[in-house]
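Every protein chain of the complex appears in place save one, which is left out.
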Amino acid sequence: MSIRDIPEIQALDTRHQLIRIPPQVDVPLTPRVQSLIDTPAFRRLAKISQLGLVSLVYPAAHHTRFEHSLGTYRLSLLYLKQLSRDRRFLDTVTPKQAETLIVTALLHDIGHWPFCHPLEGLALNGLPDHETSAAYFISADPIAEILQQQWNMEPADVTSLLSGPPQNDASHLLASILSGPIDIDKMDYLERDSLHAGVPYGNHFDQQRLIGSLCLNQQGNGLAVTEKGRTAAELMVFARYVMFSEVYWHHAVRSATAMLQRSFFELRGKLALDQLFQMAEEPFVTALSQAAQGTPFSELLSGLFGPRRLLYKRLLEFSYFQEQPVYQQLARRPYPWLVACGDALAKLINEHTSHAIEPHQLIFDAPPAKLEVEFNVEVAYPKEDCYRTLGEVSPVVQTLAREQFDDYVKRVRLFAHPELIRQELDVKTVRALIPQAIEAADALA
Amino acid sequence: MSIRDIPEIQALDTRHQLIRIPPQVDVPLTPRVQSLIDTPAFRRLAKISQLGLVSLVYPAAHHTRFEHSLGTYRLSLLYLKQLSRDRRFLDTVTPKQAETLIVTALLHDIGHWPFCHPLEGLALNGLPDHETSAAYFISADPIAEILQQQWNMEPADVTSLLSGPPQNDASHLLASILSGPIDIDKMDYLERDSLHAGVPYGNHFDQQRLIGSLCLNQQGNGLAVTEKGRTAAELMVFARYVMFSEVYWHHAVRSATAMLQRSFFELRGKLALDQLFQMAEEPFVTALSQAAQGTPFSELLSGLFGPRRLLYKRLLEFSYFQEQPVYQQLARRPYPWLVACGDALAKLINEHTSHAIEPHQLIFDAPPAKLEVEFNVEVAYPKEDCYRTLGEVSPVVQTLAREQFDDYVKRVRLFAHPELIRQELDVKTVRALIPQAIEAADALA
Amino acid sequence: MSIRDIPEIQALDTRHQLIRIPPQVDVPLTPRVQSLIDTPAFRRLAKISQLGLVSLVYPAAHHTRFEHSLGTYRLSLLYLKQLSRDRRFLDTVTPKQAETLIVTALLHDIGHWPFCHPLEGLALNGLPDHETSAAYFISADPIAEILQQQWNMEPADVTSLLSGPPQNDASHLLASILSGPIDIDKMDYLERDSLHAGVPYGNHFDQQRLIGSLCLNQQGNGLAVTEKGRTAAELMVFARYVMFSEVYWHHAVRSATAMLQRSFFELRGKLALDQLFQMAEEPFVTALSQAAQGTPFSELLSGLFGPRRLLYKRLLEFSYFQEQPVYQQLARRPYPWLVACGDALAKLINEHTSHAIEPHQLIFDAPPAKLEVEFNVEVAYPKEDCYRTLGEVSPVVQTLAREQFDDYVKRVRLFAHPELIRQELDVKTVRALIPQAIEAADALA
Partner (left out) sequence: MSIRDIPEIQALDTRHQLIRIPPQVDVPLTPRVQSLIDTPAFRRLAKISQLGLVSLVYPAAHHTRFEHSLGTYRLSLLYLKQLSRDRRFLDTVTPKQAETLIVTALLHDIGHWPFCHPLEGLALNGLPDHETSAAYFISADPIAEILQQQWNMEPADVTSLLSGPPQNDASHLLASILSGPIDIDKMDYLERDSLHAGVPYGNHFDQQRLIGSLCLNQQGNGLAVTEKGRTAAELMVFARYVMFSEVYWHHAVRSATAMLQRSFFELRGKLALDQLFQMAEEPFVTALSQAAQGTPFSELLSGLFGPRRLLYKRLLEFSYFQEQPVYQQLARRPYPWLVACGDALAKLINEHTSHAIEPHQLIFDAPPAKLEVEFNVEVAYPKEDCYRTLGEVSPVVQTLAREQFDDYVKRVRLFAHPELIRQELDVKTVRALIPQAIEAADALA
């Protein structure tokens, strides 16, 4: 059997059993794919929204990880179909490994819990990670059984591709299809998130041309594009920047995120995390809200998920180009430090003014330590018989990677309970106290 | 103040406060609209999906009545802006009445409960209706208070426009904007449902041209289009037909619907309907599932909403052009009769074969008595100074209305539990027993 | 070699050499296709607009038959790729015949001259037809040589498929792919004309679903669709109706068409038709204008093609639902009769009024004798193992075919020189004289 003969790739053309997702795309379903989709763990993804709190700002962004998983799985078929015309790919990847990629693409989010990204963004010790959770679901029945009996595949092969260290050129290469600057995950979510949010940003890169230009990097262990796909790759990097700027890091989205993060941070001790992280979104929110009862965080969670919307307001904002020193002191700090800094600030305000601010009424939001930079993809120049990195041939991409993404898009913000705004908390005073708050937090750390 | 000066209509251009929904549409939010949107009753719409069980077949069709309400509200602004150029409209409708239309458009679904359409489709006695439910929410605080204080409007004016009998030309006219062949509700949902389902059917009619051609009918008490909008109106009627054919009455959607209807029919005695019908979707499903515990319907509901998808299979199908006599005997019967007929059929099969079918394992689904026909809109021919009905100038619309819609799209189907398919229940035997089952059901009625 | 191995079908996936056309579609170019495209006869299509006079009304509709030919050729590949999964198709059509279809699709418009449809619509005796012209180009070098040497194909096979009577099931079947209710020609032009005109009408049918449902009719000698494609086929028929209604038979487009037809009718004796019909659009117009010098038709042609736009105005309009008797007396008459009727009318007006109308200042436009009805396609119901015609299962299609298309869309119109409008020619008088004009024309015939 060759890669082109894999039933799912064949099914792209036979069009026997299809399921339709936006934007007018048919996803082929073979019986063994249907079996995976019908498992409880996978169906749970139909009850976890892709963008979580974004729907508080873009109210139509209600799409699920189920839909995104189908889209990513389909792209794995298109990537494989294209790469199966590349001799070096065929020499590196066996049909069985290609099938493992297909399964992994379909199941790549199986371990995700509701609001996974913002909560993992806290980088707290002792928190389960979604890779472990994925491994749990994949290694247990019914998924394990389906893989073994219908796919003739070991669950460990899937979990290893999903999160293990690459062991050879083949797994290195396949991993770069799942995660990298031009991976199938990003290609799907940029378009899908745009479509449901109602914005044009993520749907302008030329999918066809990008896929048509896929090839292997010089070393033969990673995804690359030929010269023809360079612009398409730049567009994809740029699209991601714009989506971060306008959607994922929209200031009101960050306000909601900060409220959720702060609540979770305080409540985490009371929560049965292992259980929690296997829940769908509604039970997850219920569990969180129950844990918050009697605490100030009850109000925050109710503002996010309850019948009355309540979002903290932006009191102050610092970006790289606005107030660089403060920005640099607050960005990329550990989350507990940030909480301490907010607490210190509340205390300082209470000392210097007539306000009686409670710690949870002021929340710092700042870019996490982990950078988003992921632009290392090679561009092949067959005529010159050489490879260059995308950054080398695209100063724009280099600039995005080195400067703009993390320093311009992601800002440091101080969010305040609307009550404080109503009390006309003086911004200048708050601003003036921040250096002291930073000092206080540093002293504690 | 003129209609054009209504703040929401002004806000179409000022673009001050906007909220974005697909397809790349900006909805203007004034403070008094924001107040309505932030009420618990309205936010509940963010937790009720527009298409309910359709997402079992079109997995991305997860959009909410919240989104649809915003879209419908925006269209009310566009309709009013256009009609405010029509002298007869201005002579009939006051700015205050126009504002009532805007509020009513925004709140038109406020009384909807989860799966409202299929459950109301049962036409059971004693069931609350969503108009009553809407009146309840609108007449109670906080909505009533917002209407009175911020809109200077009586709640009764809204509920009367929403569901009362028209009392004069103005209310007749405004009602036709809310409900009729080219109303703002359909114009929004046809496009929105298409977009999220991933199909092209509902987004091909020329919204701009249709809106640009809006005028009053001859009598001055209803919405009409000029000759220029005739094709756009035909397209909208046709789009609705296609959406029924391919989405709303898709056979698998009907299977799920039949399972839900049958379960609700059996369980309704145990349910606190008044409470139930004020719930969001997840609690609604939970309540229904709890009531089903210990009954055979637990399995059905779990198949629809639980971790493992289980849909009944199509055993037989009758349409007008396939088996007219049977079709006509089963279509448009009261739901209890249909249940009795299914029960009788199960019994007959058990008598004539070795099967031991339980009544709930066979479900008849048939077009309800209420027809979908709504094509009466007038077309103005200014040059000839006359009006004609759309049906008169469009044989196609006439045909859709009189024949195709209810007789060709909506079919009679017999759905069976997958277990029966596995047991190889003989279709011919079942088919042969149907006349007897009909007789039995008739005898009972 | 199997059909799937035909180089052009292979090239859909390899994406080696592509040419891009709207809407973001890649057309595969093999060397032997490139050779055909680079011939003078084919390049001439880049200088003949697809819609001719339509651009006087939809100013962006400037696209060429070159572009349309590429689109149609690409669709032939998609149709063949899909049908190559059908056993009956493979038993009927050889790979060589499939290649003939591909070439014929690419060259199907090679014989078209500028404004071909309106001029052929005159149905005048002695006029060359575009089939003959196509045969001429195909049978001559360089095309003949390319076919023989690079395609290993006889030119006669192409011309026979393009215009000859079908000789067996295979050619009957292939001919139905080129011309029929769901042929590749219509599928391309409906979408392409819509896109360039800027209207949504032609791009809403579900191409993917239609192509995915293609199969053979019962007899095995024609294209059909399975039940799954029924709605898509209805949508395509409906799209064509709307395009006729809003674009092709737009009243101002018909005015321009009537002016061109009338001029050509008068000037045809002076024209070297064989030469003329091999020209590109600009030289064609120049030749026509030169022949018109010194005649009243010089002004008409200058109004259409010269620096100053001049279009005749609609004086009267009759449709089936407006004034049926007059409509029926004027529709579907031979063109010379229509000219005689117009001349008689001008004379009668001059007798009864103080006007001095010249015959060419009044032009009747009426539906030609040849009907557009082409809706006979079969729908396969595999479960019931039967076929039904589309008309049988779709009353809407039947209605379009029998009533609406030719009787409602295509109207009888009387166009007048703007000068007559300025002179305030009395419409009622003109209307009253029409029966006499008809009589006079009948007497002459």
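As written, the chain order gives the labels A, B and C, with residue 1 at the start of each chain.
Rule of thumb we're sticking to: a contact is a pair of C-beta atoms (placed from the backbone, for glycine too) under 8 Å apart; a residue touches a chain by one contact, two chains touch by 3 or more.
Since the model is a prediction, treat every value here as computed from it, not as a measurement.
The chain not shown here is touched by just one of A:Leu18, A:Leu235 or A:Ala287, and that residue is A:Leu235. Contact with the chain not shown here comes from a single listed residue; of A:Phe265, A:Trp337 or A:Tyr408, that residue is A:Tyr408.
In the complete complex, the hidden chain is touched by one of A:Leu18, A:Leu90, A:Ala144 or A:Val393, namely A:Val393. Within the whole complex, the absent chain has one touching residue among B:Gly212, B:Pro283, B:Gly306 or B:Pro336, and that is B:Gly212.
Only one residue in the set C:Leu36, C:Ala134, C:Val199 or C:Met259 touches the chain that does not appear here, and it is C:Val199.
By the touch definition given at the top, chain C reaches the unshown chain through residues 19-25, 38-40, 43-44, 46, 55, 58-60, 62-64, 66-67, 70, 195-200, 282, 307-309.
Taking the whole complex into account, chain B touches the unshown chain at residues 13-15, 18, 24, 26, 81-82, 85, 206, 208, 212. In the full complex, the hidden chain is touched by chain A at residues 199-201, 203-206, 231, 234-235, 238-239, 241-242, 245-246, 321-322, 384, 388, 392-396, 398-400, 403-404, 408.
Operating definition for what follows: only the chains that are shown with their structure count from here on.
Taking shared numbers over all numbers used, the chain A to chain B interface scores over half, which places it in the same class.
Chain geometry summary: the mean Cα position of chain B and that of chain C are 40 Å apart. Within chain A, residues 24 each touch two or more of the remaining chains.
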